[in-house]
Each structure stands twice: as C-alpha cells, then as structure tokens.
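Can you read through this structure? Questions will come right after.
The other protein chains are all here in position, but one chain of the complex has been omitted.
Naming follows writing order (A, B and C), and every chain is counted from residue 1.
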Amino acid sequence: MRQPGRHFLQIPGPSSVPDRILKAIGQQTIDHRGPDFADVGKAALDGMKTIFKTNQHVFIFPSSGTGAWEAALVNTLSPGDKVLMFETGHFASMWSSMARKIGFTPEVIEGDWRGGAEPDRIEARLRQDTHHEIKAVCVVHNETSTGSVSPIEEIRKAIDAAGHPALLMVDSISGLASIDFRFDEWGVDVCISGSQKGLMLPPGLSFNAVSEKALERAKSVTMPRSYWDWHDMVGPNSNGYFPYTPSTNLLYGLNEAIEMLHEEGLDQVFARHARHGASTRAAVRAWGLEVLCARQGDESGVLTAVLVPTDYSADNFRATTLKHYNISLGNGLSKVADKVFRIGHLGDFNDLMLMATLSGVEMGLEKAGIPHQSGGAQAALDHLKQSTTCPSDTQNS
Amino acid sequence: MRQPGRHFLQIPGPSSVPDRILKAIGQQTIDHRGPDFADVGKAALDGMKTIFKTNQHVFIFPSSGTGAWEAALVNTLSPGDKVLMFETGHFASMWSSMARKIGFTPEVIEGDWRGGAEPDRIEARLRQDTHHEIKAVCVVHNETSTGSVSPIEEIRKAIDAAGHPALLMVDSISGLASIDFRFDEWGVDVCISGSQKGLMLPPGLSFNAVSEKALERAKSVTMPRSYWDWHDMVGPNSNGYFPYTPSTNLLYGLNEAIEMLHEEGLDQVFARHARHGASTRAAVRAWGLEVLCARQGDESGVLTAVLVPTDYSADNFRATTLKHYNISLGNGLSKVADKVFRIGHLGDFNDLMLMATLSGVEMGLEKAGIPHQSGGAQAALDHLKQSTTCPSDTQNS
Amino acid sequence: MRQPGRHFLQIPGPSSVPDRILKAIGQQTIDHRGPDFADVGKAALDGMKTIFKTNQHVFIFPSSGTGAWEAALVNTLSPGDKVLMFETGHFASMWSSMARKIGFTPEVIEGDWRGGAEPDRIEARLRQDTHHEIKAVCVVHNETSTGSVSPIEEIRKAIDAAGHPALLMVDSISGLASIDFRFDEWGVDVCISGSQKGLMLPPGLSFNAVSEKALERAKSVTMPRSYWDWHDMVGPNSNGYFPYTPSTNLLYGLNEAIEMLHEEGLDQVFARHARHGASTRAAVRAWGLEVLCARQGDESGVLTAVLVPTDYSADNFRATTLKHYNISLGNGLSKVADKVFRIGHLGDFNDLMLMATLSGVEMGLEKAGIPHQSGGAQAALDHLKQSTTCPSDTQNS
Partner (left out) sequence: MRQPGRHFLQIPGPSSVPDRILKAIGQQTIDHRGPDFADVGKAALDGMKTIFKTNQHVFIFPSSGTGAWEAALVNTLSPGDKVLMFETGHFASMWSSMARKIGFTPEVIEGDWRGGAEPDRIEARLRQDTHHEIKAVCVVHNETSTGSVSPIEEIRKAIDAAGHPALLMVDSISGLASIDFRFDEWGVDVCISGSQKGLMLPPGLSFNAVSEKALERAKSVTMPRSYWDWHDMVGPNSNGYFPYTPSTNLLYGLNEAIEMLHEEGLDQVFARHARHGASTRAAVRAWGLEVLCARQGDESGVLTAVLVPTDYSADNFRATTLKHYNISLGNGLSKVADKVFRIGHLGDFNDLMLMATLSGVEMGLEKAGIPHQSGGAQAALDHLKQSTTCPSDTQNS
C-alpha cells in the first residue's frame, strides 16, 4: 500500500536532501582529469574551508564518515600510540573501538551519555600525563546517539591549561553546518565530518579539516596508509584535482550545498537549529517525557533523544509512527537501545516541517500507547510563535 | 535570503507534485508518431477512464482546464444555444462568462457562494422550460473558490425528474481524483478536469470525459471548432495517438499519477481527503473563525475557505504566512477577495503535511494579528488521532 | 530487449531535450498567482521577444502549435473572411484545412512541395484582389514536411509591392530558433511557433508573436474566441501573469532554453543549422539519393527530406533503422508518404551527433536494401572538416 505524501526522514542523519542538491547530483558525470573539473574540485575544497571556518587544510574522501575517522587516526599516529577519548555516547565508543582495532591505544574517560565531554576531566588527565604519552585528545562535537554537544573551545583551553602538546581531534560528523563550529578560532587540529547531516547530501563523502601542526605531524608518523594519506592529496588538490577518482556527482551536490548554506547564512542556520531544538524540548516537557541530554547547555540543535517510560519499547513506538504516519525516527543505540528515540531536526528544515514532525511523534505516542500528556505539539507551536523566524526580524531584534 | 526547508504549496491547486511524477516528466521526449508512443497514449487514455469511472470516452488536451471548459461547450452547443448554469462561486461565474463570450446564452441560477448547486432549484427551472430551449445544465462539482461540493448524482436525478433532455456538464477540475466522482453511474454527459489538482501534475493537461449521448450531439451542433474537436480525436486515440502533437512529457507524468492513485486506492484517496477536510474544520472552529461553506454536507475535502474577521485583510495574512513560514495559501476571489483565505489539502498529502499546514496558519494568524483563539492546530491533531489513518485499520473497522 | 546507448531522436521535432531543460522542467510547481511567479512569467514573455526579434507582442499558450495556428486565425479574422495560403507542403495544407473547418475562406496557391512559397505568385494574386477581400497572407516559414524554407522578407515586399493591406501571418513552428527569423525587421504581423523544435522543449507550449497592427485588428473582428483571445492576455501579461493557469513547468524549461540560445548566440545557432543542412545534403548526394527540396536556396537547416528510389518503401527503411540502430527518422506525410524520410538536424545538436545520425542512415540504407552508394557519412564528415565549427574560428573568418 502506497503511503501518500512526503516521507519525513527525521533521523539524525541522513537528513532529507533538498531538490536543488538532488538535481545537482543528477547531472552528467564529467572527466575528473579534464579542464572543467578543476572548477568543481576547487569550489568544493575552498568552499569546505568556509564551512569549517579554517584557512588551513581540508581533504575530501569518497567514503562514509567512518573512513574519515580512520583517516584522522592513521595520518597522525604511529602504531601503539596512546589517544585520550571521551565517551559521550555510542559514536565516541565506536571511534575508540576503531582506534584499538587498527592498533592504537585509546584511553577512554567514561561518561554517563547524558551530556558532552567535560573539559575539567580532560585537563586533569592530561596533567597526569607528564611524559606526554597521549598523542591526541579525541572528542565528539555533537554526539548523534544522545543529542549532547561538547564544548570544543573549552576543551582546547583545557589542553592548553595542562600545557600538553596533544593534538585536538574532533568528530563533528553530525555537528558541522548545523551548530557553531570554528576550526581555526577554537584551535582544533583535525575535524572529521560527513556529507549526510548538516551538509544535506546523501552519504558518500567525508572530510578532514587539518591544522598545519597535524599535517606536519603526518610526515613523521609511521602508520601505513595509502587511500587516506593526506600528503598524497596536497599536490593534486592545489589545482582542484584528486590523486584518485573522486565522487564527482556528490561533489556537484556539495558545491550546491555550500552555496545554499551561504545563501541562508551560517549564523542563521545555527540559530534555526538552536530554536528548533528548544521547541522540541518544550514539546517533550509537555508530553511529560524526559530528554536524554541532562546537562544544561549541552542540548543539541541537531537532534533530541527522548527517553520512553520504563517498560515501554521505543522501537515499537518508532515502528508504529513509521507505519501510521510515514515518519522515520532514530533508534536508541547500544546501552540506550529501545529506551530512547531520537528526533532529527537538522538539515534543510523549517518551522512547518518541525511541527509536522512533532505532530507525528504525538500521534505515534497515542497510537503506540506510550503514557504521555497530550499537547506537546501545541507547546512547540507556542514556543515557535514566541521566538523569531524571519531574518529581517532577527536583524531588528 | 533563502528560506530553508520545503515550501508548502497549500493553495487549492496546483498541488505539490510528488517526486515520482517530476521524475517521470523529466524523461526524454520520444517520437509521438513512433511505435513506442502508442503505449504511453493508451495508458493515459485508458487510465483516465478508470479515474473518471467511465466506459465511454475520454479526451486529453494539451491545455489548461480553461480550454477543457471551452471544449465542452463548443462540441455540444450551436451558436446562441441556452445553457443553465448554477453560480456556486467564482469559477462557475467564469465559466458562464466564457459561454457568453463565445456566443452561447447562459442563464445563471444565483447562489450565495456558501454551498454547492441546489438540485431542487435546477429541477424547478427545467420544469418551466417546456420547449427544451435549455441544451445543457452546467455545474461545478468542487467549487475551488469556496470549498463547496455540488451533489452531482442528485442533480442528475433532478434533470430526470423534470423529464428534461438537457446534457449534464460538470466541471470537476478540482474535484476529480480527490473526492468521489462516478461519471457513468451518476449519468454525467461531459466532465471537465485538469492535471494540476487531484492528479498531482503540473498544469498543462486538461480532460473531457464524454458520454455517447454527448458525442452524438457533437455531430450535429454547428459551433466552429478545430483544436477542441472531439471527433478529430476519436480515430487516432483508438490506437493511442493524437491528431496533433500531444504534451508527451506531461503524459509520462499522468501515467505515473494514475498508477499512484491506484496503488493507494481511489476509495482510500477520497477517505483521506474527507478526513483532512474534517480536521481542518476542527482547527477553524477552535480558532473561532468561520468556514465559508455554510451548508452542511457540502464541505469539500479538497480545500477549506476560511473567513477572516471583518476589517481584517486575508491577503495581508497570506503575505505574512508566505514571508515568515514558507507556505502559500489561496486567496479570496472576486466577491470574497481579501475576505477569505483558502487552505488546500489536496493531492499527494498526509497527516503530517496537514499538521505542518495548520501550524503555519496558526502561526500566521498570530503574526498577522488576526483575532483568534490559539489551539486550532492541536484541535486538528486531536481529530486526526481519533480518526483512522492506516489502511489495515480501515479494513478492520 | 533493451537497446543500449542513447536513442537518437532525429525527427524534425520534437527535438532531443537537453538535460538542463529537463532538469528545469522537473522543478517543483509554484503558485502561478504568487509573487515569485512574476519573474518566471516575465522572463518567458520578454525572452521570447528576443527570439522572435520583436518589440511588439508575444503571447504564450498552454497548447500544441496547432492551437497557435487557430489563435492566429481567430484573433484576426471574422467568419467567412478570405485568406491567401501557399501550399508548400503538408503543414501548409493542414493550416488551410483548419481555416476552412472553423469558417474562414482559404484560397490556396498550389505548390509542388519542392520549395518554399513564391513571392511573385503571391504578389500576382494580391494585385488581382482589387477589393482587398483577402484579409491575410499565410505562409509556412520552414515547411516541416519537405525541408523547404520560404523567403519571408521577400513575401512582405511582394505584399507591399501589390499595395495590399493583408496581414502577413507566418508559421515558424519548426523554423524559429533554428533558422534566421526577424519579426519586426521583416514586417510580419503574426508568427506562430511551438516549443518542441528549435526551442528544445517538450511539446506543450505555443506562441503568437503579434504586430500592433494585428492586435488592433483583433479588436474589430467578430470570430468568437476565449481561450485564444489575445486581448485577455495583455493585462495579466504586463505583470508576468496569465489570465488562466499557465503551464508552469514548461515555462521553467522555456526560460532555460532562451538562456541557452543566447549563451550560444542566435547567429551561431543559425550558422550551425545551415552547416549541418549542407553536410547532410553532401551525404545524400554521395549516396546517390535525391533531396526533396529542389529549389536552390530554399533548403532547410532544420531538416532534410530524402526521396527513396521508386518502388522502395521509406517507411520500411525507417522501421529498420529504428529497430537496428536506435534512431527515429521522420516519415513522409500525405502525398509523399512512404516516398521520403526526413532527417531532423535541429535543436541542441552538434557535429558528432550529426555524424551519428548520418552513419545510422547509411547503415539503415544498407540493412534495408535501399539502392545507394556507400560513402555518404564520409562525404558529410569531409564537408564538416572543411567548414568552420569553433566560434573563435568564426570570428576570425
């Protein structure tokens, strides 16, 4: 049976791809060694610098974000090197598992999955590391499994306060282009990102933003690497080309995405996500449910993870909403599996799409028999009414 | 400034075109005289019979719906012929103006624009017409300017009760494929429709469903015609071809649309529209506003026209919602200009899109300063929760 | 069985639609009464003036070209009015049949279908018409059934030389945007065109370019009309809108087409078509076959009609090339049915596509057993080599 109308893809990524980007991707593939390609490649490489807010280096891989995690590690570490990682949730755990699997020595600061990484705990651990065995500090900017944000700028300050030379490596796969991120200003050394979140593309491209310091480090570390090797990229990239066949059609889409983000304005994009996060939390409170992120100020503008009451199944709820209301919500992962559902409010999104989403959640709560108070959608609507949407209003306020 | 997210095109047509149809339309044009075209043409002509629910004739014009109005008249009438038309609203008026302009003699039964055509008034007039000067009765099935539905089956019965030989000609431009219509069963002689409403296509195709009786009549009437001539169509159509170049790419889309309608099931489509109309009226009541259609049972599942309080401008309200919430609403036409706005809930539409729409209306009422009660969106949501959506539920209930 | 590779649609229209235009058409439909539409409408109306080369009036109909023929007649003539038409081929005949069918009195100057309209014969006839009963002279600019071009400028001079007030009405459905046409400079009163030829769109839009004189004439003529009425268009068009729902998505495509034509440059477009026509004739000569257009200087850059030897079937040949070589060629119409095939070399076309086309024809001649000399493709290739392609070359030569 056909479900009428648009599907609402409200998982925390991939986000719904706007028509402009789908059309860009659907253009005919060109010769990636030919003269016309240079413009495509340069626009992508230069454009991504404006998104990361860096004047240093950006590398683009034809891969999922997982590949860019691996790239960050293998370019900056030698086999056995120790890295300090903060367990903000499932994706932070996965990254440390990968580090261990490929031969590094991750040390994990455990977290409760209800907030971002904590700068003071990082600083304390670094101060103990008097021999500077820790080569990098790895944190997740926006933890997609929990909806919590880590204070990257404060973590940089914590590292500096500890007088420690470790690189700062940040996974902003789901944060970039949705919430504020400033590579150069915040002193990040490597930032990992992917195409299918704030960049509004299908999955298939990943990114490393890289500081001069990290690029220099890459010259001396001994981890074997080829596909992910930054230094093989530098030469061809300088003319808009790549050392091996790039994902041409996704690059078409990326250039369209960068243009769209700048048309709206990055600050406007960030404000929109923050406001939608706040409206969503207003709905959750009105339903009488609990937001997973419990540390005030760490709540994400990208997604909101919601705890269902004990003894109820979040996955059953999600299956019900998908079947009855044509909306996909994100599932709980590993230790919060079946206990939370995640509402993605990222990407090319607006007030009316948020109201559709929260209405779908409220209808699904009712249909699935999850104990809750009616009125969450209206609470979000009231929050939206009281906050600003129109750019000209913003300028005046 | 780019407005993020999807635009909500909630005018009562054109309705938002689903991606499947846009992709179909975007296929390469083929030779409309070549062997492959026959399949395209036949699928369209036969498929439209299943939508009109007729075993008689369907003709497809490369034109807007206005053209199909003209086609209906010029094929069935001789210059000066009298037609009885019921003024349900702006579009009924326009159709009678056209009839007069091209040389016929429309007699208009005046209406208050707050309900459908009234069978008893039609019957009464026909009984007076003892010399059968009236050659056709023309009514609008779904009056797009008011959101009122005319009872076609009862009008047929009224004509028969009067023992009058007039043809029954029905404009179902905005009704077809959204609300129940049965050409053969209801005894309609000519039905006019267009592509951009329930058929979910862009504008550019129009239709005449034609009874044997009307086709026979066309042989004897003397109105000059060429582009619109049904009898020129009959021969080529029998093999899937057309007498002049058809709108090939829109026909691709039409075939996709017909397939989508049958995938969902026409009864399911009609039930969906009816339920969305009822939910919308629940919202309007909760806002403390008035629905233009005042005759119970005539309310449309296609659109709802809403009166704004005296001294307020509906057009200003619409401009506000467009600017701030990225949603297009329909304007009031001629005698209700600036007094009503129209909410389209037709086409490829679902519960979440309706909630987005009504949330946009509620936010717009607030932003534009239209006196109203908050809570309409929630009232619609509650109505949706209490009524059935899932096809399997339907079958069980 | 799937035929691999691209289909070559080498009929004389519809021409193959470029991807840019298909993508434009595939964009979401917008509110044709909303503020954003005005830009679309104005770009189309103003843009078409640059294509017709007129500062007077252009009207756009959602219809096939046939509709625009009817529009030209019904806006400028009263019932029974006499028009002088020149029978250059099948389409000229069809137009005169339409004129007769809707109540005018066409007088046809017979032709042999092997050249364009003859100014001297038109002048001679007009000189006899001392009472100025002839209200319009109707000629086909590029006769799509024969591949012959009529000398429009000379026909204007002939009318003037005869001192006759008849309007000059020109069908340039298949000529516009492929071969030189100058509405104002040549003194044309009405020009009819369509979307699916030089404009590279799918079928579904048609055009009337209209002189002040013709528009003034429209005020006094008594032919009933509504859909085609120019005067209903003038008001809304002045702001970029239309009196009834326009074919929004085809207008998107039209604006893209106009932009593409100007990117290449109209003179460049005309030179390209002329050169391809000449190369095609070189191939035909090398095959030992005969071009239908026998009057030197009247050969078309749009298409070339080729006579097959007596006792051979052009239609069988075309079916063979379609089945074996994935190329559609145009058929012979009415009195040259099965005697000629037509090679379209119009629209978004280049040297390599022409060589593909002529190679397909040569292979088809062989496969279908049509007596011919091998080597036509090579003759065309040699012709192409010796003539100029590159714009910078053109400027230097």
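Side notes on the structure shown:
Everything below uses one rule, namely that a contact is a pair of C-beta atoms (placed from the backbone, for glycine too) under 8 Å apart; a residue touches a chain by one contact, two chains touch by 3 or more.
Worth saying up front: this structure is predicted, and the values here are computed from it rather than measured.
Only one of A:G187, A:P203, A:P236 or A:G265 touches the chain withheld from this view, namely A:P203. From the options C:D31, C:E70 or C:E362, the residue with contact to the unseen chain in the full assembly is C:E362.
When the whole complex is considered, the residue among B:R2, B:K23 or B:K49 that touches the unshown chain is B:K23. In the full complex, subunit B contacts the hidden chain through residues 19, 23, 26-28. Contact between subunit C and the unshown chain involves residues 1-6, 8, 18, 260, 263-265, 268-269, 272, 323-327, 348-353, 355-357, 359-360, 362-363, 366-367, 374-375, 377-378, 381-382, 384-385, 389-391.
Hidden from this view is one chain, which touches subunit A at 7, 9, 11, 14, 16-17, 22-23, 25-35, 61-67, 70, 79, 98, 101-103, 194, 196, 202-204, 224-227, 229, 244-250, 322, 328, 331.
Going forward, only the chains that are shown with their structure count from here on.
Distance from the subunit B centre to the subunit C centre is 35 Å, each centre being the mean of its Cα atoms.
If you average the CA atoms of subunit A and of subunit C, the two centres end up 54 Å from each other.
Between the CA-based centres of subunit A and subunit B the separation comes to 45 Å, rounded to the whole angstrom. In subunit C, the positions touching at least two other chains are 23, 26-28.
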